[in-house]
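Notes follow the structure.
With one protein chain withheld, the remaining protein chains of the complex are depicted in position.
Labels for the chains are A, B and C, by order of writing; each one numbers its residues from 1.
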Amino acid sequence: MPNNQAIVPAASEPAGAGHNEHPSYLLHHFQSVEQQADTSNFAMWLFLLTEMMFFGGLFTAYLIYRNWYYLAFVAGSHQLNVVWGTLNTVVLICSSFTMAMGVWCAETRRRSGLVLCLILTFILGLGFLGIKTIEYSEKIEKHHVPGFHYNLSSFLDPASDPEIFKEYHDKPLPLDIARHTELYFSLYFLMTGMHALHMIIGIGILGFMIFRARAGAYISGHVTFVENFGLYWHFIDIVWIYLFALLYLISRH
Amino acid sequence: MSTNTIVSLPDQETARIPKKNFLTKENGLLSWLLTRDHKRIAILYLITTTFFFIIGGAAAALIRLELLTPTGDMVSSDTYNKLFSIHGIIMVFFFLVPIAPGVLGNFLIPLMIGAKDVALPRINLLSWYLFVIGGCFELYMMIFGGVDTGWTFTTPLSTHYVNSHVIGAAMGIFIAGFSSILTGINFIVTIHKMRAPGMTWFRLPLFIWSYYATSIIFVLATPVIAISMVLIMLERVIGIGLFDPTKGGDPLLFQHLFWFYSHPAVYVMILPGMGIISEVISNFSRKRVFGYTAVAFSSVAIAVFSFFVWAHHMFIMGISTYSALLFSLFSMLVAIPSAIKVFNWSATLYKGSITFDTPMLYAFGFIGLFTIGGCTGVMLATLGMDIHVTETYFIVAHFHYVMVGGMVSAFMAGLHFWWPKMTGRMYPESLGRLAAVILFIGFNLTFFPQFILGYLGMPRRYHFYPPEFQALNVLSTSGASILAIGYLLPALYLIWSLRHGAIAGNNPWQATGLEWQTQSPPLTENFTEIPIMDHEAYDYAWLERQSRDNRREEAPSAE
Amino acid sequence: MSEQNGHAHTIVGPGVYVAILFALLAGTVLTVWASFVDLGFWNPIIALAIATTKATLVLLYFMHVKYSTKLTKLAIAGGVFLFLTLVSMTLADYISRAWGSW
Partner (left out) sequence: MNHISPVIWQFPVKWMTNFPLFPPEASTIAPQMDALLFFMVLVSLIGLTVVVLLIISFSILYNKKRHPVAEQIEGSILLEATWTIIPLGLFLVMFVWGAVIYFRVFTPPANAMNIYVVGKQWMWKIEHPGGQHEINALHVPAGRAVQLTLISQDVFHSFSIPAFRVKREAIPGRYTTVWFEATTPGTYHLFCTQYCGTNHSQMIGDVVVQTPEDYRKWLSNSTSGVSLAQDGERLFASLSCSACHNARPNARGPNLANVYGSRLTLSNGQTITADEAYLRQSILNPSQHITQGYAPIMPTYQGQISEEGVIALIEFIKNLNSDYRIQQTLNTTDLPPESEGKTPPAAQAPAAKAHATQGRVKK
C-alpha cells in the first residue's frame, strides 16, 4: 500500500439510490446505506462511552485507595509479574493490530485476509486470557484472592516469598498496612476481571465472525459489523493499557 | 365547555379508525413480544410501567395508612422498612426513570422527527426485555422476603448489616440500568441520524430537545450505578472490602458513585416532563414557545450541570467542607435553567389564545408544583439550610413535588395529549379535567404538610413518630386517598375510551408537530412517505395555511 | 439525515497500522523501563502520560477517530470530560478533607 489513506465511498452504490434497489442489508427504516453505517457507528461509540464510565467508577476507587494506602499498593503491585504483564500488553497490542488489519481487509474486500486476521486476533485474545489464567492461578495459590482466606504472609514476612523477595527486597510491612493489600487485590481482580469478561465476550463474537467470514460475509462493502467490533476490541486494548500502567507499574524500583 | 376547546373531531357518524394501523397490522401475542415497532414497544412499556406503578402505589398507600398513628400498629418495623424500600426502588427505577422515555419517548421521537422507526429497533426491543427481566428480579425479591435498605442502598448497611434480598434487588437495578443505557443510545442516535429532510436542530420540537438531554444522562450516568451495584453485590458475596470501614474501605465512596448516577437520574425523570409541558403549553395557547432557543439550551444545560452536583446529597455525611462549597454552588447553577423554563412557559401564554383542556390543566399544575419543588430544592442545596432539613420529611416533600407533582403531572398531560394519537380515540374531556383538579388538590394536601413536618424535624423513613406530628400526618394521609382517586379515575376512563371514546381523527388538537400529520393511530411505518419539514416548530400559521389548502383541494381522504 | 457531510469513508491502510503497532510496542517498552527508574513523584505521571499517548494513538488510528466526523470527536471529548469529572470531583472531596479540621 503505497498510499495508506485511500478515500473510497463506503457503500457499493451511489448515495441517494432509489428505494427499490437497495441492498439486502439495508434495514427498512433507513434511507441509505451511509445513514445506516453512520448510525451504527455512532451508536457503537456511545456504547463505548458508557463502557468508559463503567470503568470510571473502578478507576475512581483505585485512585482514592492508592492515595490512601500507597505502601500497600506498592507491595501488592510487586506481587504481579511484570514479565507476564508486559507480554500480555504486547499480545493485546498485536491483537489490536491484527483486528485493525482485519477491518482493512474487509473494507478492501479481501476474504482470505479477513479470515486470517480474525483468526490471528482470536488466537492472540485466547493467548491473553491464557496468560491471565497463569497469573490468576499464582494469586490463588498464594491466597491473594480477597474474601477467600486472604493470606498476608507475603507482606508481613516477605522472605517467605523468595521469588518476589529476591527481586525487590521488600521490607516487612506492619500489619495495619499489610491488611490494606487486600484492597489492592480487590481492585486488581475487579478491574482485570471486568476487562477479562469483556475479552471473553469479544472472543465469543470473534468466533462467530470467523465462522461468518469463512462463509463470505463482510466483504460486500457492508462492513459495519466488523468495524464496530473493531472499535470494541480496540477499546478493550485501551483499558488494558491503563490497567497495565496503574496496576503493574506502581513502583518497580 | 366544548366551545372552549380546540378539538376538531371528525364527524363521529362517518369517521372510522383507519383499518391499517400499527395496532391492527399483526395480531397475536407473539407479534407483540417480537415486535420491532417503536410504537408497539411504547405500548408494552405503558403496560409494564403501569403494573409497577400499581405495586409502588400500593406500597405507598400502606405506608401512609401506617403513618396515620404515631405508634406503628399496622405493620411491624421490618415490614414498614420493606414497604418504603419497595416503594422507592420500584417507583424510581421501574416507574419514574423508564416511564417517560419508554412510553412517550419511544412512541413520539420517530414520529416527531419524521422517521420510520428508531435507529436501532432490535436494541429497542431488547431494552424493553432487559427492563422486564430487571423488574422480574425485583418481583422475585419482593415475593421472597423483600429488601429493607431503602432505595439508596447505603453502605455498610446494605452490604454488611441487613439479611434481606439486597443482591436480587441490586441485580434488578443493574439489568434495568442497561435497559436505560440502550434506550439512551437509541434516542441520541435516532435524533442525530434519522431526522426527516429539512428537520434542522432548531426546527425540532422542544420535546425532542429535552429527550436528547435525558438520553445524554442515560448514556453517561447509568454505567456508574451499574458498577456501584456490581460492587454492592461483590461486597456482599465475597467481601471485597471497598466499602467496608473495617478493611480500610470508605463507605462514603459508594455514595459518591451512587449519587453520580442518582442525582442526574432525577433530571432523567423531570426533563422529559419539561419537554411534554413545552408541547402542551404551546399547543393550547396556539403560540410558539416563548424563547425557543433559551428553552432548548436550558434542557441541555440542565443535563450538563446535573453531572456536577451529586455530592449535595452528602453535605452532612462527612465530605470535605470545601468540596461541599463547590457542589452547593453548582447545585445553585442547575436551578437557573429550570427557572428560565418556568418563566418562558409563563410568557408563552402572553397574547396566546388559551383553552383549558385536560393536558393544559395538568401543565398548569406542573408549573405550580414544579416551582414549589424547585424552590425547596434550592433551599436544600443551600449548605446551611441543608443541615436542618436534609433527611427529614422536607426532603420527602421536595422530591415528591418534583417527581410526582412535576413528572407524573407532566406525564398525565402527555398521556392525555397524545392519547388520541396512540389509540385513535378521545378520552372524556370533563372527566379528564375533574381528574386533573382532584390530582392537584390531593397532591398538595398530601405533600404540603410534609414540608412543615420536615421543618419540625420529623425524620424520613420513620415507622414510629412523636405524637405531636400526628395531625399533619393525618392530613397527609387523607390527601393521599384523594390522590389515589385522582390516579384511579384516569385509569378507568382511559380504558373506557379505548372502546367508547370519540374518534379522534388525525389532528384533534390542531397541533403542528409532524406526529399529527399522519393518521391516528399511525401506520407501522409512521408515514406513507417521509415528510419534509419546511417550517419552524410550532408554526401555527403554517398549519392554518395547510388546512386551508386541504379544504380548497377538498380531497375526500388525503391520506 | 442531517450530518451527512464527509460521506466518503476513509480507509486507513496497513502502512499506518504497522507504524502505530511499532509505536505502541515502543511505548510499552518505554513505560516498563521508566517504572524501574526511581523518578519519585514523576513515576506515576510518566506512566500515565505514556499510557495516554498509547491510548490516543489507538483512538486516532486504529479506531479511525482522526478520520471521523466532528460528531464522533465531540462525543468522545464529552465522554472523556465526564470521566475526568467523575474522577477529579470525587478525588477533590478526598483530598480536601485533610485541609482543615472541621
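Operating definition for what follows: a contact is a pair of C-beta atoms (placed from the backbone, for glycine too) under 8 Å apart; a residue touches a chain by one contact, two chains touch by 3 or more.
Being a predicted model, the structure only gives us computed values, none of them experimental.
Only one of the listed residues, B:Gln12, B:Ser77, B:Ser430 or B:Ser547, touches the absent chain: B:Ser77. Listed residues B:Pro18, B:Gly198, B:Gly291 or B:Pro428: the one in touch with the omitted chain is B:Gly291. Shown as candidates are B:Trp32, B:Phe51 or B:Phe464; the residue that touches the absent chain is B:Phe464. Taking the complete complex into account, B:Thr371 is the one of B:Thr371, B:Ser481, B:Gln517 or B:Gln546 that touches the chain left out. Seen across the whole complex, the unshown chain contacts chain A at 71, 173-177, 179. One chain of the complex is left out; on chain B, the residues touching it are 3-4, 6, 72, 77-78, 81, 148-150, 152, 154, 156-157, 160-162, 245-246, 248, 251-252, 285-288, 290-294, 315-318, 321, 324-325, 328-329, 332-333, 335-336, 339-340, 342-344, 346-347, 349-356, 364, 367-368, 371-372, 375-376, 378-379, 382-388, 390-392, 452, 455-457, 459-468, 470-471, 474, 540-541.
We take it that only the chains that are shown with their structure count from here on.
Annotation: 37 Å between the Cα-based centres of chain A and chain B.
Chain contacts: chain A has residues 31, 35, 38, 42, 46, 49, 52-53, 56-57, 60, 64, 68 touching two or more partner chains.
Contact with two or more other chains is made by residues 1, 3, 71, 78-79, 82, 86, 90, 94-95 of chain C.
Those residues of chain B whose C-beta lies close enough to touch chain C in the complex are 192-197, 199-201, 220, 224, 253, 256, 260, 307-308, 311, 318-323, 326-327.
By the touch criterion given at the top, residues 27-29, 31, 35, 38-40, 42-43, 46-47, 49-58, 60-61, 64-65, 68-69, 146-148, 179-180, 182-183, 186-187, 189-190 of chain A touch chain B in their complex. Put simply, chain C touches chain B in their complex at residues 1-3, 71, 78-79, 82, 85-86, 89-90, 92-100, 102.
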